[in-house]
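Note that one protein chain of the assembly has been removed; the remaining protein chains are unaltered in position.
Then we have chain A:
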Amino acid sequence: MKLLTHNMLTSKCMKGVTVGYPLKIKAVDVKENEIDFNPDFISRIIPKLDWPVLVKAADSIGKNDNLPEDLLPEYESDTDFLKKVHHVLLEIDIVNGELICPETGRKFPINNGIPNMLLNEDEV
């Protein structure tokens, strides 16, 4: 699972959960894959992200590559910055671990890079 995906997920759909965001990450096995860099895509995706959540998520798995706390004002023209974001969003892959609901503590296992977000029948 990539941090881009993590940025988009919430456990709000669960009973008794009001925000459910961001999910906590417990990373057991993290891989870094080289992926073609597409600056246009990265600049398009940045405004859609919850930036502080991305920085914290990268922090929590020990992969924060000196990302700034706040977004730079003119990031579109800053290739080095875009490359860093590209790396954090797409190249870091959590292969095994867990996503954890911040309110209930419910764990969602990640196996082979695929998170299992299925609830049990008594939870729906």
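Here, a residue touches a chain if its C-beta (ideal position, glycine included) is under 8 Å from a C-beta of that chain, and two chains touch if they have at least 3 such contacts; residues count from 1.
Everything that follows uses one rule, which is that contacts and distances are computed from a predicted model.
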| item | value |
| --- | --- |
| Options "tRNA (guanine(10)-N(2))-methyltransferase TRMT11", "Peroxin-7", "Exocyst complex component 8" or "GPI transamidase subunit PIG-U": UniProt name of the undisplayed chain | "tRNA (guanine(10)-N(2))-methyltransferase TRMT11" |
| Residue in contact with the excluded chain [from A:Lys2, A:Lys26, A:Lys56 or A:Lys83] | A:Lys2 |
| Where the unshown chain meets chain A, residue by residue | 1-2, 4-5, 8-13, 21, 35-36, 38, 40-41, 44-45, 48, 90, 111-122, 124 |
